[in-house]
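This structure is in structure tokens; I'll ask about it shortly.
One protein chain omitted, others in place.
== chain A ==
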Amino acid sequence: MSVLTRSRDLAGAAAAPAGAARRMRWWTPYAFLAPYLLLFVVFMVLPIGFGLYTSLHEWDISLPAKPFVGLANYAELFDPASVDGSRFWTAMRATGVFTLFSVPLLILLPLFAALLMNGRFRGRNLYRAVYFAPYVLGVAVVGFVWRYLLDGNIGLINHYLGLDVQWTTDVPPAWIALVGVTVWWTLGLNAVIFLAGLQDIPRELYEAAMVDGAGPAARFRSVTLPGLRPVMVFVVNATILASANMFGQSYLITAGAPADQTKTAIYLIAETGLRRFDMGSASAMSFILAGFLMCASALVFGAFRDRRTS
């Protein structure tokens, strides 16, 4: 039966291109692609090149002269004694601190939540919907609500914990606040992705492991974790990128306070390029940040490489 269907699929796959080739004019596929490719070229391909070009110039949108300066923008950023350089590395440090503390929590807690919800029981979809709900709200709403709850004088958090902590203007409390809010906001996103991954693991693997006498811990190690590997690579990577792009929480809750210590790199890039219009320096910053992010992605892919095939 399965052999039969497979051979029919093969025949279908072979016949389709021949039939398509007969009827299709050569330009038809390009006509299908053209509207998207126009957007893609103008707002995706062109900007990458244009950004590099900008980073090699002294570029102020309001000045007619945009002199070529070579790598001077980069050199200034790599000089920690310069004003721009010290600002930039303070911001890179903020991005690094936030990413370092938020990513492990945003992997472990959602994985735990997904394991709890992985099973058929009444109300499962309701729990899933509740945990996911904050994520649909967007950072502006989340920022306002938590700015209120974390208010040092009238906030519920200090009130219920009996504390007198300035969550929005002191470090390290500000870091705890920013990481905590982000975990609350996006936990559900990673949890539903893990949950979908868990449900794709074939039941037979668990049954086989049980026949072999594997307990729950052994089944988790030998079936669940390997089965989640592709999902894990995706989630870790996407979470690192999202954390390293953290902007709204810092903008709305701490406004970078105290003394720009919670001002993240992307926040500084936006302020430098789009408020002070020093676009050459801001572009250079964005390429340095992107370099770090691509290294992080490469490390993640390396760490989760399938050891059986390599």
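Definition applied: a residue touches a chain if its C-beta (ideal position, glycine included) is under 8 Å from a C-beta of that chain, and two chains touch if they have at least 3 such contacts; residues count from 1.
Definition applied: contacts and distances are computed from a predicted model.
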item: Name per UniProt, for the chain absent here [options: "Secreted protein", "L,D-transpeptidase", "Glutathione import ATP-binding protein GsiA" or "Carbohydrate ABC transporter permease"]; value: "Carbohydrate ABC transporter permease"
item: Hidden partner chain, touching residue among A:39, A:83 or A:217; value: A:39
item: Residue, one of A:65, A:81 or A:136, that touches the chain absent here; value: A:136
item: Touch criterion as defined above, residue of A:69, A:178 or A:193 at the omitted chain; value: A:193
item: Listed residues A:56, A:72 or A:255, member touching the removed chain; value: A:255
item: Contact set of chain A toward the excluded chain (per top definition); value: 12-13, 15-17, 19-21, 23-24, 26, 28-30, 32-33, 35-37, 39-40, 42-48, 50-51, 54, 61, 116-117, 121, 123, 125-134, 136-141, 143-149, 151, 153-154, 156, 159, 184, 189, 192-193, 195-197, 200, 230-231, 234, 238, 241, 244-245, 247-248, 251-252, 255, 265-266, 269-270, 273-275, 279, 282-283, 286-287, 289-290, 293-294, 297
